[in-house]
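Left out: one protein chain. Kept in place: all the others.
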Amino acid sequence: MNLQFIADGLIMGALIGLGAIGVTLTYSILRFANFAHGEFLAWGTYFTLLLTAAIGALVGGSGTLGALSFGWPVILAGVIAALLTGLVALALDRILFARLRQRGNAIVMVMASFGASMALRSLLEFLFTSEPKYFSRDIQIALPLGLGIRLTPDQLFLLLLTVILVVAMERFMTKSPIGRAMRAVSENPVLARVAGVDVDRVIRATWMIGAALACAAGVMLGITVQVRPFMGFDLLLPLFAAAILGGIGSVPGAVLGGLIVGIAEAAAVQVVGADYRAAIAFLILIAVLLIRPAGIFGVRE
Amino acid sequence: MLDILAYAAFFLVTALTYGIICLGLNVQWGQTGLFNVGVAGFVAIGAYTSALLTTPDAAGRFGGFGLPVWLGWIAAPLVAGAAAALIGAITLRLRADYLAITTFGIAIAIQLVALNAETLTGGPFGIGFIPRAFAGLEDQPVIFNLANLLLVGLVTALLYYGLERLTRSPWGRVLRAIREDETAAQSLGKNANLFRIQAFALGSAIMGLGGAIGAHFIGFIAPENYVSAMTFQVWAMLIIGGSGNNKGALLGAVLVWGLWSASGALLAAFVPAEYQARAAALQIVFIGVALAALLVFRPRGLLGEEKIVSRFLKD
Partner (left out) sequence: MSEPLLAIEGLAAGYEPGAAIVRGVSLAVKAGEIVTILGPNGAGKSTFIKAIAGLVPKFAGTVKLGGSDITRMPAHLLARQGLGFVPQTENVFTLMSIADNLRLAADILPKPERAAKIEEMLKLFPDLDRQRSLAAGRLSGGQRQMLAVARALIAGPRILMLDEASAGLSPKLVGQVFAKLADIRKRGITIVMVEQNAKAALALADRAIILAEGRTAHEGRSADIASDPQIRQLYLGLAPARGAA
């Protein structure tokens, strides 16, 4: 049996996991399922693409790092793009979600996020057309890792990046004051205020972090596959499935959920072909809701 | 002149089809507060069900049973409603937004089946030769469209009347109580859930009927007709017209479909061919912004929720 699908699933799962962190944090802290989260992936990736081109034009050349298909311009662009994506999220909160939050109807926020998702995605389509774009057209040689598994240098780099981001994120949530405050607001916003937590600040941090990680996930997808306006929207169901599977509010849960969804998708492609790939996340979602709605690490539904 | 009349009738039939779907959404959202992001999926179930039952036998595809159109119109809501009841039973006992996520998922799953299960759905090319009502009049577009308008108008009127009755019935009042008052919902306990499932299934059944009517009017269906943009349009219709108000649902449908068609026609006439796709994307941006702006500035929509029932709630 060819085990290559595990490697493919791992890559996909890693980026689903990164994206799902934002979903799970928004869900537990702002208390609504954000359908616009997928657009943060897409916007972050287009920002990175534009900035990479701008850096290339300014400095000249688009050098590559070692065996990777991209170089420091992409990395620098990605960091700036993560910030910009965070600002998009903050702006969206300012003009839309903050106003609805005061009315206290979570499901209206879900609906608004659905409208925002449609508008943001179509805006990308308007600006860049639905034509796919690429970070690099070079074909990479995959390195054999044994057991018949091969990974390209890009994929290895991205897996490593995911590990670093996830470990950093977990430490941030458990050790830093803002991470503690985020956990506190997620469990009990009233008590958090009593304890001196500035909930508005926690909300801003949640948007920035979720959007920045979404940007990272989007760029990973852009580098390993392609860049399209629908790239985030098409990933939305896997993101939700991963967040719910892992348990709402749990960062390690979101990542584990992402890996499970990614590997399950890749395995299913082996069995039923690629046509029904997108239905796997749906099946996992239904299974979780039936068997354990609180998810793996979750404490509440 | 006759052309205009034919087009007006054609436009109204399409708008009323959306209106029917919108009435279904109003049962779910307007009356019961259930957020369905998979409207297009339930519409597709209805359309495909009816198409499979009524089309003539087709080579390489399951079915084509050649049954009469009216049977398709009955079967479509039954199948869509049953699918919704199943989904509802799984998700409605959980947090409210899980329904949103699950319905979003089911719409995607249905889209995949429509695209890939070629022996069932005809795949990307869809299903053609769906029998149309008054097919004998097809070569006289004015009369054909007017006859269809009469029929669809009649169905819409009946549906409107039935839903108005239902809204004022004890059943409708329970739904609103569940939506408005968490404690009332909790005191009903498991029963509240049963009411939610019923409302969700009824709403989706109506969407399925809308799907069947649309399919039989156009005579042709394909997966690309049932994407998230459709869900989004129907939502915009309901929110603009005024959720919780059946008149509002119909008004919103005619209005939004009118704006959509008019802006589409303008784009086609004045935007150069190479920018058409971009301009179409901009159309959706505007609807998205409009929907969000309405939620912020005028959540009641044009007509707002009907007073009769609100008064009942206030006492």
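Order as written gives the chain letters A and B; numbering starts at 1 within each chain.
The rule is simple: a contact is a pair of C-beta atoms (placed from the backbone, for glycine too) under 8 Å apart; a residue touches a chain by one contact, two chains touch by 3 or more.
Quick caveat: nothing in here was measured; it's all calculated off a predicted structure.
Chemist: Which shown chains does the hidden chain touch?
Modeler: A
Chemist: For the chain left off this view, which of A:E170, A:E187 or A:D275 is in contact with it?
Modeler: A:E187
Chemist: Going by the contact rule already stated, which one of A:G60, A:P144 or A:P177 would touch the omitted chain in the full complex?
Modeler: The missing chain is touched by A:P177.
Chemist: Kindly state which of the options A:E170, A:D198, A:D234 or A:D275 is in contact with the chain not pictured.
Modeler: In the complete complex, the chain left out is touched by residue A:D198.
Chemist: Counting contacts across the full complex, list the positions on chain A that touch the omitted chain.
Modeler: Spelled out for chain A, the touching residues are 177, 180-181, 183-184, 187-188, 190-199, 299.
Everything below uses one rule, namely that only the chains that are shown with their structure count from here on.
Chemist: Just give me the whole-number Å value for how far the CA centre of chain A lies from that of chain B.
Modeler: 32
Chemist: Can you check the complex and tell me which residues of chain B touch chain A?
Modeler: Contact set of chain B toward chain A: 33, 35, 37, 90-91, 94-98, 100-102, 104-106, 108-109, 112, 115-116, 228-229, 232, 235-236, 239, 277-279, 281-285, 287-289, 291-292, 295-296, 299.
Chemist: For the complex, which residues does chain A have touching chain B?
Modeler: Touch list, chain A to chain B: 27, 32-33, 35, 96, 99-100, 103, 106-108, 110-112, 114-120, 122-123, 125-126, 129-130, 233, 236-237, 240-241, 244, 275-276, 278-279, 281-282, 285-286, 289-290, 293, 301.
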